[in-house]
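One protein chain is absent from this view; the other protein chains keep their places.
The chains carry the letters A, B and C, assigned in the order they are written, with residues numbered from 1 in each.
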Amino acid sequence: MKNNFRILVTGGDMRQVYCAGKLSSLYDTYVMGFSAEAVPEKMNLKSAVTDTDGFYDFAVLPVPPLDNNRMIPAPFSSEKINPKEIRRLLKPDGIIFVGKYDPKLQEFFGDMEIVDYMGREDLSLKNAVPTAEGAVEIALNELPVTLNGLKVLIVGLGRIGTALAEILKGFGADVTASVRNAKGSAKARILGIKSICTNKMDTDYSLVFNTVPEMIFDNRLLEKFSDDTLFIDLASKPGGIDFESATLLGKKVIWALGIPGKTAPVTSGEFIAETVAGIIEERGFFND
Amino acid sequence: MKNNFRILVTGGDMRQVYCAGKLSSLYDTYVMGFSAEAVPEKMNLKSAVTDTDGFYDFAVLPVPPLDNNRMIPAPFSSEKINPKEIRRLLKPDGIIFVGKYDPKLQEFFGDMEIVDYMGREDLSLKNAVPTAEGAVEIALNELPVTLNGLKVLIVGLGRIGTALAEILKGFGADVTASVRNAKGSAKARILGIKSICTNKMDTDYSLVFNTVPEMIFDNRLLEKFSDDTLFIDLASKPGGIDFESATLLGKKVIWALGIPGKTAPVTSGEFIAETVAGIIEERGFFND
Amino acid sequence: MKNNFRILVTGGDMRQVYCAGKLSSLYDTYVMGFSAEAVPEKMNLKSAVTDTDGFYDFAVLPVPPLDNNRMIPAPFSSEKINPKEIRRLLKPDGIIFVGKYDPKLQEFFGDMEIVDYMGREDLSLKNAVPTAEGAVEIALNELPVTLNGLKVLIVGLGRIGTALAEILKGFGADVTASVRNAKGSAKARILGIKSICTNKMDTDYSLVFNTVPEMIFDNRLLEKFSDDTLFIDLASKPGGIDFESATLLGKKVIWALGIPGKTAPVTSGEFIAETVAGIIEERGFFND
Partner (left out) sequence: MKNNFRILVTGGDMRQVYCAGKLSSLYDTYVMGFSAEAVPEKMNLKSAVTDTDGFYDFAVLPVPPLDNNRMIPAPFSSEKINPKEIRRLLKPDGIIFVGKYDPKLQEFFGDMEIVDYMGREDLSLKNAVPTAEGAVEIALNELPVTLNGLKVLIVGLGRIGTALAEILKGFGADVTASVRNAKGSAKARILGIKSICTNKMDTDYSLVFNTVPEMIFDNRLLEKFSDDTLFIDLASKPGGIDFESATLLGKKVIWALGIPGKTAPVTSGEFIAETVAGIIEERGFFND
């Protein structure tokens, strides 16, 4: 049932390796930008064929696809990858899958279709779970107390906030969600947790997860929290916590970077593969 | 802190009584369309003043606001209420709150603002919980087996499906959600339950909750289920189950009507009050 | 793989029918004391053979095994069953399984082994789930509010209290356990719920489940609860609530009788069958 498509997975962190592993059950898959030691032997991944122009139907670039030098980052290899090389190896009507769109990609792939898999809602939803698990892992590592019985605040009840709520309930934490309006508090009710209004936030919490990418925890608000409170910010930049104030005030804040790539590379790599395969299928790229 | 607004709650089922009870802590509240016995004494509700035209700022009509004879239904009173009477008692710039918009309302209140509280997303979200609880109540009453360990299918993971999933997990049921796409299965993952694709539904379930208002369970699909399977349809009309086929096939189907009005009249009445109060506040109807 | 044992299931409520259904997959099973209409046709149960003395290896009597007239209760039949008749039909070395030991059984079966399946700890543990589900069913039926957010007290964290806690957490109820000592509060912590000391019970609860068979809710304590509080007593007689005081005080109390036989006859009948089969296996009654 395997397709005849050739797909090149190139650069990035371990997610890309597991992404390639999952894709290899569907397509003829090759990897580039990983030293032999980085790839688990039993995965049996094929090294990229680089001597034939226009060899590949698709390329999967990492998150992010380009570094500051306009090269494809390849931390598990001794050399970086030049996007021009990838352009050469792709068929003219190929597709480039990238983990966050960067306008500089146009320079190399301007005539081809570029698809941002990280922008897909299905992937965002899927990543909520490994992101929440990674955040809880951080909390467990940092805290000298149990989550059980702990007063925890989750700011925002979107997908990550919901995933956090589910996990924390299992720990028997005393969970409150900070929400903006009646819809938010109704969502909290469905999840069986308490809610407060973000505007009228009380501050008696030992652990705070922020998931909202807006400045909420400014100097005035941070001051009201105990110095023992641990803040974990999961919102994409610029995040929701004023880091300068937090530092001056001596608050414990962790900006959770690299979740879920670091904490669950297998799961999140496979999610990328599923999303890429879903897009290929949607586009009607079926074999004859 | 009470407002000076006068609000008239008129007709409907017991939800309206509890709605009035809740509103009475915020506004000067009166009820019409309930016999003395229907109203719990300690609620201390005031009977409507009807001798002064333009006495009330707001009126709250029930779900639905009009019956087939264009009267306001009042099952807990010996007489129905004529909407003309309500029109007379309201101030010219008053607002009519109704539990589902009906074009016939124009005839009586055409020059005034009519607000459908049932159409508000916050109320829909809030009602998810009493609706799900009512559905589980039905399942417990009907089934001669425990929910614990039971194979249960929830069709749709919107607000009601989500609320059902939370409750059923607590029972230790073996819960699967039937979803349309990758986003749906990602939602199931966040909730910690399994999912299948609605198009490729397997049928080995003892209990099925449908929450999707589209024809899903047609003759072909129903046939594949065991005769012991209990179907509970929570979707608004026309629902998602072909009742004619179901009847011919001898399937056990319950069209869950009157949830949550019947199963949790206090909670759902208070939700209506909260929504009405929220709308009044939004409109800037504050006292001077 | 079926054994050659002949087993006679006699009298009792619908649990006995489903017990027989389950046993019939293991043994040559016969029923007595059920009219044809009471037994679902597709179960295909065999009516008792009564013309041969010493025909059966085992008999399963219901819960309870004898009524006040020393007959085996058979509410689904027009006639009661005389234990003498059962004695005649059993082999001399047969076993009588009964649902609660009654000394009067000696009169009929004094020379034979009588085993009380209801006294077995595995069955008590199993019955915790249908009992808790039945109790929650009662609460849902009685209460005009949602369990979500409701202040619920569970008195005792034994097997039934634990099963209740699991279910109620799923509903998003605000659950507190009333326990006797530090061990009890540690159990509550494991389950992720709050606890209070039974001696210092506060009374601000809307729903109380009692599982402890000792007088806890006497006049003094009952007085402190709101008249709206619903009490559900699950403790075996004499229960933990002073009914006389409760009645005089106008408290809402439900003595939950017939759980799980009425609310989940299939599940609890099958549990009895599993326990009886387990005992037969333990005793080494294997076929040659």
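One rule holds for everything that comes next: a residue touches a chain if its C-beta (ideal position, glycine included) is under 8 Å from a C-beta of that chain, and two chains touch if they have at least 3 such contacts.
In this text, all values refer to a predicted model and were calculated from it rather than measured experimentally.
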Among the options C:106, C:181, C:219 or C:247, the absent chain makes contact with C:181
Among listed residues C:190, C:215 or C:257, the absent chain is touched only by C:190
Among C:51, C:121 or C:227, contact with the omitted chain is made only by C:121
Out of B:75, B:144, B:158 or B:192, only one touches the absent chain, namely B:192
In the whole complex, of A:9, A:129 or A:212, the residue touching the missing chain would be A:129
On chain C, the omitted chain is touched by residues 121-122, 125-126, 128-129, 159, 162-163, 166, 181-183, 186-187, 189-192, 274-275, 278
Interface residues of chain A toward the undisplayed chain are 14, 18, 129-130, 133-134, 136-137, 140-141, 143-148, 166-172, 260, 263-267
Chain B positions in touch with the non-displayed chain are 148-149, 169-173, 189-193
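By our rule, only the chains that are shown with their structure count from here on.
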Given over half shared residue numbers means same and under half means different, the chain B/chain C interface is same
Distance in whole angstrom between the CA centres of chain A and chain C is 51
In whole angstrom, the CA-centroid distance of chain A from chain B equals 38
Per the C-alpha centroid definition, the whole-Å distance linking chain B and chain C comes out as 36
By the touch definition above, chain A meets two or more other chains at residues 189-192
